[in-house]
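Handing you a structure now.
The complex is shown incomplete by one protein chain, all other protein chains being positioned as in the whole.
For chain A:
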Amino acid sequence: MQPKSIALLQRIDTNIEQILQKFQDIFEVSINQDKPKELLAVESLTIESDALVIIRLCEDLLSVSRSLKETWCLGTLKVDPSKKKDHDEGTEQVFRQFNELTNRIAQFEKKPFAQI
């Protein structure tokens, strides 16, 4: 595997792990038994910051998918073997048709007044 894809996979893994971890943290912090007031205040703020981190990580996952798509679309070279035609084939036909075209252009038709 390319180093880039390994890095991407790692990023996805760590992101998901952190999301789960932060979610768990929120619940752990929610317990308030025999805790001093100061700690409770800090904990309630921790809940909010954890939530923000989760949202940010989700957005990051979206950007991972975006960069994946970009790499798929732009980073690859398309070579369609079925579309590649044999060049020699048809040359003669093109030659004939082209000469015919040139001749038809080069020839002058009969003078118009001769037709009328």
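As a working rule, a contact is a pair of C-beta atoms (placed from the backbone, for glycine too) under 8 Å apart; a residue touches a chain by one contact, two chains touch by 3 or more; residues count from 1.
Note that contacts and distances are computed from a predicted model.
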item	value
Candidate names "E2 ubiquitin-conjugating enzyme", "Trafficking protein particle complex subunit 9", "Mediator of RNA polymerase II transcription subunit 17" or "pyridoxal 5'-phosphate synthase (glutamine hydrolyzing)"; UniProt protein name, chain not shown	"Mediator of RNA polymerase II transcription subunit 17"
Residues of chain A in contact with the chain not shown	26, 30, 32-37, 40-41, 43-45, 47-48, 50-52, 54-55, 58-59, 62, 65-66, 69-70, 73-74, 78, 91-92, 94-96, 98-99, 101-109, 111-113, 115-116
